[in-house]
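The complex appears here minus one protein chain, its other protein chains still in place.
In order of appearance the chains are A and B, and numbering begins at 1 in each one.
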Amino acid sequence: MTEASSSAMQHNDNDGESNPYPAHWGPTAWALLADLRQRCPLVQCLTNFVSMDMAANTLIAAGASPAMIHSLGEIPDFTPQTHALCVNVGTLSPSWVPAMKAAAELMIKLGKPWVLDPVSAGASGFRLNTCLALVGLKPTVIRGNGSEIIALSKASLGASKGVESAHGSSMDALEAAKSLAKSSGSVVAVSGAVDIVTDGNRVVGVHNGVPMMQKIAATGCAVTAFIAAFVALDPSHPLEATASALSVFGIAGELGMVLAKGPASLRVHLIDSLTALDEAALLSRVRITDM
Amino acid sequence: MTEASSSAMQHNDNDGESNPYPAHWGPTAWALLADLRQRCPLVQCLTNFVSMDMAANTLIAAGASPAMIHSLGEIPDFTPQTHALCVNVGTLSPSWVPAMKAAAELMIKLGKPWVLDPVSAGASGFRLNTCLALVGLKPTVIRGNGSEIIALSKASLGASKGVESAHGSSMDALEAAKSLAKSSGSVVAVSGAVDIVTDGNRVVGVHNGVPMMQKIAATGCAVTAFIAAFVALDPSHPLEATASALSVFGIAGELGMVLAKGPASLRVHLIDSLTALDEAALLSRVRITDM
Partner (left out) sequence: MTEASSSAMQHNDNDGESNPYPAHWGPTAWALLADLRQRCPLVQCLTNFVSMDMAANTLIAAGASPAMIHSLGEIPDFTPQTHALCVNVGTLSPSWVPAMKAAAELMIKLGKPWVLDPVSAGASGFRLNTCLALVGLKPTVIRGNGSEIIALSKASLGASKGVESAHGSSMDALEAAKSLAKSSGSVVAVSGAVDIVTDGNRVVGVHNGVPMMQKIAATGCAVTAFIAAFVALDPSHPLEATASALSVFGIAGELGMVLAKGPASLRVHLIDSLTALDEAALLSRVRITDM
């Protein structure tokens, strides 16, 4: 590969070597991030209490505008003003379910994207049934860990290890993800050592991020909100937007890891890095593969 | 101005130049902060889920004692023990409204101050009507961004850009603030590049803070809680207390910015700086003007 074979290769402050991953993904991801910073999409989050701080700060760091407005009565007035919706069931209670459904239905009716994070989907019958009902409302993207995607795909309860996946690798969940994507019509993303994104046919792998990101509470929830912001920009290409969001968030973690001494300082440096991320650093680090 | 013309000028570790702003505000702000550290006012916050962490840590850093007790049934027992109340509608739900109203009414009955943050007041009819009802309960101070103050002043819905102001400058909202202050009897503060504080007649501008503070989720909510702590100390001078609180919080941001590499590290250093803020640094940096 010559130096000029790809614009993505001209900028490489990563490790002194060219980025060996397919070159088209870098410009795709950068175009979305640059567009996000320009357009500042408004992302409504009906999300869990643990993640609200981290999700809000992630969205703002990226250039989006978060709103945690969640009451059923506000949805008809407010939701049409938004550019994307993120629904996360982490601290689910029955009183929140009607608003989640109403907001999702309204987004679909308006032709706008919405993203589902089925946290601990297999932890209880109530939770699983709520998640399955939400899947029936045609989320643009579903992002979870392997256990969650398997629970949704099989529509069955399973031993849930809290918010952590009980499955060692996101690869284990690949078949479940493809099956869920085909049955739901959603793009499905599975977080893991390698993140998987599929629309049921095409499968891409995202190789960014560092293991310590899993030691920060609500990083999964935050990246789901981040996906919503990316999908807001190009709702007709949710697979590309999802893979790009996962890669960019992972890159922010990689850059943050340079300064981090543990998970709490990584959280700080990840957000700072996401705010400052420039084209050169992004292009040199995007690692997305077709699988 | 000679070096000795103001005690505020004797301490100047800011930029090597004298503080050219009116000298009386520095000692006013310092006296309030010193009093806050001495008296540790108890501030009840009925606030949104996103802001609870940031608001609690801001209050503690300043020397106040936060309590997020919010149930209707606890108000008769608990609220009389507090020194100020902060009501913030960011993640409003119908079940919280009776407690917000009961707590506000009790504070007024007891002759104690309460502060309203009308987050995204124009985002829905339910939200606007709730905020207007709360304004009718005579908050000591109302603090919002330009969009929120305009929505309250005009009692009308408006395109809300999440929690961010859709209006470029707080100056745009000056007339709305004066009108709202006159009709409500509250001191009204409008956050922006320059913060405006008015009682309907007098107007002061607070020129402290750094732009990156807007990239930290819930800084607006935190500063409203911070205003409540200041107003607790001198309820009969809410304009002075509000302007001082905005200035001190902004100074903590300025000092934090020296070490910050982005919004997440600014959040850390802002809180650290607020804890450590001393008289000399404060006096050299207070920038409040009569307008």
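The working rule: contacts are C-beta pairs under 8 Å (C-beta built on N, C-alpha and C of every residue); 3 or more make two chains touch, one makes a residue touch a chain.
Here the structure is a predicted model, which means the values were calculated and not measured.
Here the missing chain is touched by one residue of A:Ala23, A:Ala102, A:Leu157 or A:Val210, and it is A:Leu157. Here the missing chain is touched by one residue of A:Arg127, A:Lys178 or A:Arg287, and it is A:Arg127. The chain not shown here is touched by just one of A:Pro66, A:Gly90 or A:Gly192, and that residue is A:Gly90.
Where chain B meets the chain that is not shown, the touching residues are 40, 42-43, 49, 52-53, 56-57, 60-61, 65-71, 73-74, 76-78, 81, 95, 267-273, 275-276.
For chain A, the residues in touch with the chain missing from this view are 48-50, 53-54, 90-95, 120, 123-127, 157, 159-164, 215-218, 260-265, 267-268.
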